[in-house]
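With one protein chain withheld, the remaining protein chains of the complex are depicted in position.
We just call them A and B in the order they show up, numbering each chain from 1.
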Amino acid sequence: MIEGFRLGVYSRGTTLWDGLDFAFGDATAWFVTGPPSSGKTLLLSILRGERRPDAGDVLVSGESLYRGNAALARAWRASCGYIPEQTVADERLTVGDLFRRSALAGGGGRETERKERTDRLLEMVGLRGTSAWRISELSISERVRACLAAELLRGPKVLFCDGLVAGAGVPSWEMLWGLFRALAREGNTVILAERRIPERWALAAGDPEPVGPFRVYRLPGPAAEPKGEPG
Amino acid sequence: MSERPSLWWIDWRLSPGPLVRETIGRFLLFCLLGFALLTLLLSGGVSRILADRYAITAVLRAEVPSGEGEGLARKAAALPPVRSATYRDPETAWKEFLRSYPGLDPLRGAGENPLPGYIEIRIRHDRLTEEDVEFVVSALRAVSQVDQVLAGEEWLPRLLSAGRLASWACWGIFGAFLAGFFLFARLQERARAVALAGDFAFLAERGVSAGRLAFLRAAGAALSGFLLAALGAAAGGGALFLSLRKFPILERVIGSPADLLLPRTIASAALFSIGVALLCSATSLLGWSAARAGRK
Partner (left out) sequence: MTSGARRILSAFLVAAVSLGILFPSTAGGARDVAAELRRERGRLLEMKEREEKTARELTEALWKEKRSKGRVDELQEGLKRQRRLLSRIDRKISALSDRLDRVEKAVRELGAAHGRARSELRRAEFVAFSGQRAGAWDLWHPSDRERERHFMRVYLAADAEGVARITRAREKKEEELTGIERQVAVTEKKRTREKKVGDTLLSRQEAERARLSGIEREKKRKEKELKSLRAKIARMESVVSRVERQVKERERRARKEAAGKSARGSAEAPRRFASLSGGLSAPLAGKVVTRFGRQHDTTFDVTIENRGVEIEAFSGASVKSVGHGEVAFAGAVSGFGNVLIVQHGGGLFSVYGRMESFLVKQGEVVKKGAVVGRLPESPSGKSVLYLELRAGGTAIDPTSVIPLDR
């Protein structure tokens, strides 16, 4: 359970938002939409423990990320996966490097196993055999999917995705829909921040919960139902 | 939460190719520095050279017979600061003199030898000080058979000062090499930290502490530096040993190969390795901080 209490952020001389309350339950895929410059990426950073909010606090399993033990916060970040809206800029990196780096952050493991999983995950996101490709040679959709697959290599408990759906493109929506449902089914939590939710996904998710400038959708999971409105 | 990642040798895991080259280069440098260090340790800078160049000449009276001169030489050799004392009879002295001034040979073809015999006394390199020289000179002057003692009183202080300066210069050059290594290694570390900045940022985003990362990198650098320095010193020592065995003339300048195995030599080499390890860890930390500063 990830909870946000009375979160407030002051940015560019004004109050971006204040007094927001969130509650993202475990083993569920959450969809947060909001207009441009509404602070979606900032919200994900706050939830990941990267950026301290100007007001309020974030609790993870009941422990404060910013007022509690720093080690706990680091452990929380280590257990999170994150797919940024802007993918890596180092053009020398290959797709395989992404997986190697992810494996390093995940504590290593055997090389052969890592390779097998890399191949499986790439195949899953439709990028089979692209392990040696440079990131710079990939399209935006492919980069996003490669990053998603690299993050999945570590098996994060919570996966934060910033603009993933929009970046992956319409052809991947079906795959992503199935993936998120599968992750939720395996007990993982997925929090997506997008400008807007695909129409079909909105229909399946039902009415969103308006929180400040955002709308929070709870994607239906096959094993678990949304546990109600946060706060 | 996922298990905590191991950050030992993280640079090796992130960038093995350049590190191999860097390690080979550092090993060769440490071989060189180890060779230089052991050479300096054994030779004491230039003190062995000075001790080999410097000699006290005790000019005997003309009437002193050869047997008495040799006996005096044996007594002089027994003095603590003396390394060796050799008696040269008047005939030998005359031949040596004519070798130095060949133009005099025809001038005194029929004349008799005007030169007396003498004792050449050489001082141990670790006792080549003005006090020890004065001690030996005083002891020789007290002997009635000795006519005059030539100990370079006019130029010995200058020679010793020059020797000290030269030794300091040698150690200074060695230190300059170490400093150069330090600066170069810092640049290397900084460049590597910059090159791996993306990876480090990725890890930081995933909860890896920057301090822990830097510490573990520095520890790795220190460990690798220590090992490389120890290996380099050993290799340098081996090379020095072989050189001394192959060219015995170098023993007069550097010392005996057996001195390499003296505890103080080994301890000095160990200290050198530790110092290099500290330098490596420092360069790692400085490179890291420089890279972070540049990135910010």
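The rule is simple: a residue touches a chain if its C-beta (ideal position, glycine included) is under 8 Å from a C-beta of that chain, and two chains touch if they have at least 3 such contacts.
Predicted model only: the values in this text are computed from it and were never measured.
Colleague: Among the chains present in the display, which ones are touched by the chain that isn't there?
Modeller: Hidden chain contacts in the full assembly come out as B.
Colleague: Touching the hidden chain in the complete assembly: which of B:27, B:97, B:177 or B:241 does that?
Modeller: B:97
Colleague: For chain B, enumerate the residues touching the unshown chain of the complex.
Modeller: Here the touching residues of chain B are 53-57, 59, 93, 97, 100-101, 103-104, 107-108, 111, 114-116, 118, 120, 148, 150, 152, 155, 159.
What we mean here is this: only the chains that are shown with their structure count from here on.
Colleague: Give, as an integer number of Å, the spacing between the C-alpha centres of chain B and chain A.
Modeller: So the centre of chain A lies 62 Å away from the centre of chain B.
Colleague: Would you tell me which residues of chain A are touching chain B in their complex?
Modeller: 48-50, 73-80, 82, 88, 90, 93, 101-102, 104-108, 154-157
Colleague: Chain A touches which residues of chain B in the complex?
Modeller: 1-6, 10, 13-14, 198-199, 202-203, 205-209
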